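The structure appears below as structure tokens.
== subunit A ==
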Amino acid sequence: MTPVMGQYIRPEAVAWAAFILVVGLTFAGALIAVLPRNIIYNVFGLATCILGVAGLFIFLGSEFLAMMEILIYIGAISIAIVFAIMLSQPMHVRIPPAWRPKLYLSFAVSAVVFVSFSVIVLRTPWAVALERSQDWTVKRLGELFLTRYELLFELISLALLVAIIGAIITAAALGGGRKPEGEP
Partner candidate 1 sequence: MAGDLMLFLPEAACLLMALTLFGLSLPKHQDQRRVHSWAMGLSLLMVAAGLAGLFQEGHLFFEAYRVDLFSQFFKLLLAVALLLVLGICRQLTGVEERYQPEFFLFLTTCTLGMMLMVSAVELMTLYVALELSSFSLYILVPLRSGDNIDVEAGVKYLFIGITASCLMLFGMSYIFGAVHSTYLARIADTLPLWIHQPGAVIGLLLTLSGFFFKLAAFPFHFWAPDVYQGAANQVTTYIATASKAAAVALLIRLTALSAGTSLYLLDVLMVLCVASMTLGNLAAMVQSDLKRMLAYSSVAHAGYALMGVLTMTRLGYSSAMFYTLAYMVMNFAAFMVVVKVASQGQDLKISDLAGLHRRAPLLALTLMLALFSLAGIPPTVGFTGKFLVFAAAMRDGHFWLVLVGMINATLSLYYYLMVIKAAYLTEPAEPQESLAITGPTRALNYALIAAMVALGLFPRQVLELTEKAVRNIF
Partner candidate 2 sequence: MNPGFPYLSAILLAPALGLLVILLLPHDNRRAVRWVSLISAGVCLILSIYIYAAYDRAAAGLQFVERASWVPSLGIFYYLAVDGINLPMVLLTSIVFFTGVWTMWDLQHRVKEFFALMLLMVVGVYGVFLSLDLFFLFVWYDVSLFPMYPLIAIWGSTRKEYGALKLTLYLLAGSALVLPGILYVYFQSGLFTFDLVQIAQAGLPVEAQYLGFFLFLFGFGVLAGLWPFHTWSPVGHVAAPTAVSMIHAGVLMKLGAYGVLRVGMFLCPQGLADWSPLFALLATVGIVYGAFVGLAQTDLKYVIGYSSVSHMGLVSLGLATMSVGGISGAVFQMFAHGVMTALFFSSVGHIYDRTHTKLIPDLGGMAKVMPRASFFFILAALAGIGVPCLASFWAELLVFIAGYQAYPLLGVCAVLGLVISALFMLRVVQKTFYGEKNERFAAAPDMTPAMALPRALLAGTILLFGLLPRLALDLIDTGVAPLVGMFK
């Protein structure tokens, strides 16, 4: 950013713009992920939303997390979803029109949740911790992984292992026993 521009565009404004952009990305992505009936749009929406969230993470002070977010969600989850979509070929399956009341019901429930939690958020006097450390480095994270969250670290690897074996078994084998007519 040049100093000239800095005269006209204050850093706060840029930050605001960036923030609004990020939030916009998040919400727009979320809506795209949820609303269209075409599943591929949804995946794109998810990816967009993830980008937004990653941006928000940056705003919240953790670039590392933003990176991991993009890595895991877009790099792993979204890809996996795309594969699943391709394998299950849902594109050519005709989706019957939605049952309207269900839509309203979903909306109502979400609205109720929104309202009640908004009030909760507003009514709670969130208190700031008395002493606050400002150590945002990744090193600190690494330390924690090897000390206080050591068990957690081991555990999640185990969970992932189980998930992978399980996914292999389920995806590779289940349902293989009985194929509908006409399938090779």
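Candidate entries met the following condition: all candidates are chains of the complex that A comes from, given by their letters.
Simple rule for what comes next: contacts are C-beta pairs under 8 Å (C-beta built on N, C-alpha and C of every residue); 3 or more make two chains touch, one makes a residue touch a chain; residues count from 1.
Just so it is clear, the model here is predicted, and its values are computed rather than measured.
Here subunit A appears alone, and the candidate among 1 or 2 that touches it in the complex is 1.
Subunit A contributes residues 117, 119-121, 123-127, 129, 147-152, 155-156, 158-159, 162-163, 165-166, 169-170, 173-175, 177-178 to its touches with candidate 1 in the complex.
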